[in-house]
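Working notes for the structure below.
The complex appears here minus one protein chain, its other protein chains still in place.
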Amino acid sequence: MSATELVRTARMKRDSGIGKQVRKVLAVVALPIVLIVTWWFSSAGSQNFFFPPLEQIVTAFQPTWFTGAIETEVLPSVWRLLGGYLVAGVIGIGLGALLGSSPVLRAFTEPALEFLRAIPPTVMIPILILFLGIGAEMRVVVIAIGALWPILLNTIEGVRAIDEVLRDTARVYRLTPMMRFSTLILRGASPQIVTGARQGLSVAIILMVISEMFAAQDGIGFTIIRFQKSYAMPEMWSGILLLGVLGIVLSLIFKLFESISLKWYFGLRQSQRGGN
Amino acid sequence: MTISDSVSVQSPDVLLQVRGLRKTYEVRNDPIEAIRRLTFDIHAGDLVCIVGPSGAGKTTLLRSLAGLLTPSGGSAKLDGEEIVEPPKGMAVVFQEYARSLFPWLTIAQNVALPLKAQGVDRATRAEKTAKALEAVGLADVAKRYPWQLSGGMQQRVALARAVAYEPRILLMDEPFAAVDAQTRADLEDLVRNLWHRLGLTVLFVTHDIDESIYLGQRVLVLSNRPTEILDDIAINLPDERDQLTTRNEPEFARLRAEVYERVQQAKAGRRPGDAA
Partner (left out) sequence: MSNNVATRRSWLWFLWTPLNAVQRAWAGVAGVVVFLVCLQVLPLTGAVDPKHTPPLSEVISALVSRLATPQFWEALLNTLTTWGIGLGISVAIGVVAGLLIGGIPVVREFTASTIEFLRPIPSVAFIPLAVLLYGTGRDATLLLIIYAAVWQMLIQVSYGAQDVDPVARDTARSYRFPKGFTLINVVVPTVLPYAVTGFRLSASVALILAITGELIIGTPGLGKLIVIAQESGAVASMYALVLVTGFLGLAVNVIVRMMERRVLHWHASVRREGMK
C-alpha cells in the first residue's frame, strides 16, 4: 500500500459515520470529564477549609438532601418558582398581547413600564415583605414580578412584529377572536415570547434563591445559607451543586419545550438562509 | 363607456357594485390621491381582470373591496350590502402570498383554518381541505409546512385555501407576478379551470396585459394614479382556452394591441374623457 493510499484510507475513516459519531460524543463529554477529574484530584486531601475535597462533597450530598430535605426544602422552593413563573407567564403574555395590539395603550404605558422594568427585581423583596411577610406568598409574588417584565416586554415586541399580511389574512377569512389570539397572536409572537420566557426563567431562579436567602425560614436558599453560617462546608458545597443541577435541569426542560414549540421558526429561518 | 355615479338600481345578478370609490392616503402634509373615482359592476359568475400600470392603485382598490381599508368616498357593496369590514363569502389571494400563509401551520391546517373559523365540523373540514389541495395538485404535501415549498407551490396553497372556503367572490392581487413563466402558465389554467368547475366570481388584478386577456371575460383598464377606469373591454375569445392556441389567435393579438395602447396611454397620463 502506498503512502498516498494510506493517507486516503485514514481520511476516509475519519470522515466515515462512525468516526464522526465518536468525535461528536468526545466533543460533548471530553471537557466536562477533564474538569471534574481535575477538580477531584486537585482537591483530594485539600487542607483548605473552604474548598473541601470533591469526594467529601459528593459523599455529603446523599445524607444532606436525600433524607427528607428534598421534600421539605427543595421541592417547595421549586413549586414556588414554577407558580410565580406561571403567573408571570399568564399575565405577561395576556397583557403583552393586549399592549402589542393597541397602539394607544402601548403609548400610554410604555414610559411607566420602561421605568418599572429598570428596577432591579431583587429590591422588591424588602417592599413585598411589608405587605406579605416572609412566607410563601411573598416569594411567589417576587418571582412573578421579576419574571413578568422580560416576558411582557418581549411579548409586546413579538405581537408588534407580526406580519401585516398575516393580520389581513386573519381578518379576510374572519377568524374568531379566540382563533386570532391563539393562532395569529400567540403563535406569531412565540419566538419573542420564548426569548422573554427564557430571560424570565433565569430571573425567577435568582429570585427564588435570593428571597430565601434574604428572609425565610425554609427553602433551598435558606438551607444553603444555614450551612454556610454553621461552617458545614461539604454540605454547603453540595447545596451549590444542587442549585447548579436545578438550573441545568430547568434549562434543559426549557430547551425541549422551545425546540418543540418553535420547530416551525427554526425551519423557516433555515429555509430563508438556504434560499439566499 | 361610462356608468353614471347616480345609478343605484341594481340589476338582479350584480354581485359587486362599486360607485364613485375614492381613496386618498393621508400621509402627513402630503395626501396621496391613489384612487380618484371608480365605478363598475361585477356580475355573479364573472371572471373580470383589472389591468393597470405599477403604482396605479390596484392593491388599494382590492384592499378597499376586501374591507381592509376605509375608502375616502363612494361605496362598494357586496350583494347590496356596504363593505365596511371583511364581508362573509369573500376570499382574497394577496400579492405577498408567501407572507399570507401561517408558517406555524401545516399546508392542510392553513387551508382548513378559515373553515374552522366558520364552525365547519372536523370531518367536513378534512374533506374540503383534501379536495381543494387535490384541485391545485398539492395533495401529497398536506402535512408539510409552507416554508418547505417553492414559491409556485405556496401560491397554489393560497389558492387552495381560498377555494376551500367556497367564497362567492374571489379577489386576487397580482398573484402570479413572482413565479416563473412555466408555473405561471399552469397557474393561469388552474384559475380558469377552478372558475369553471366551481362557478366562482373572480376579480383578478394584474399588470400583465397578456395575462388579463388570456384569463378574463372582461378587462378593466386603469389609468395612472390618481386612478380612474380608462376602458372596459369585453374579451370575445372562446371559452375553452389553451396557452398555445389562444395566445396565437388573431383576436388575441387584436385585443392585446388594444389593451396595450390603452395602458401606454395610461402611462403617458391620459385621463378618461381626454380626446383619444
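Which chain is which? They are A and B, in the order written, and residues in each are numbered from 1.
One rule holds for everything that comes next: a contact is a pair of C-beta atoms (placed from the backbone, for glycine too) under 8 Å apart; a residue touches a chain by one contact, two chains touch by 3 or more.
Small disclaimer: the values here were computed from a predicted structure and weren't measured.
Undergrad: Write down which of A:Ile18, A:Ala112, A:Met178 or A:Ile260 is the residue touching the left-out chain.
TA: A:Ala112
Undergrad: Spell out, residue by residue, where the missing chain touches subunit A.
TA: 27-32, 35, 50, 101-105, 107-112, 114-127, 129-131, 164, 202, 205-206, 209-210, 213-214, 221, 224-225, 227-228, 236-237, 239-240, 243-244, 247-248, 250-251
Methods note: only the chains that are shown with their structure count from here on.
Undergrad: Averaged over CA atoms, how far is the centre of subunit A from the centre of subunit B? Could you give it in whole Å?
TA: 48
Undergrad: Within the complex, which stretch of subunit B touches subunit A?
TA: 63, 66-68, 85-86, 88, 90-92, 94, 96, 99-100, 102-105, 113-114, 116-118, 145, 147-148, 161, 165
Undergrad: Touching residues of subunit A toward subunit B in the complex: what are they?
TA: Residues of subunit A touching subunit B: 163, 165-166, 168-169, 171-176, 179, 183-184, 187-188, 190, 264-265, 267-268, 271-272.
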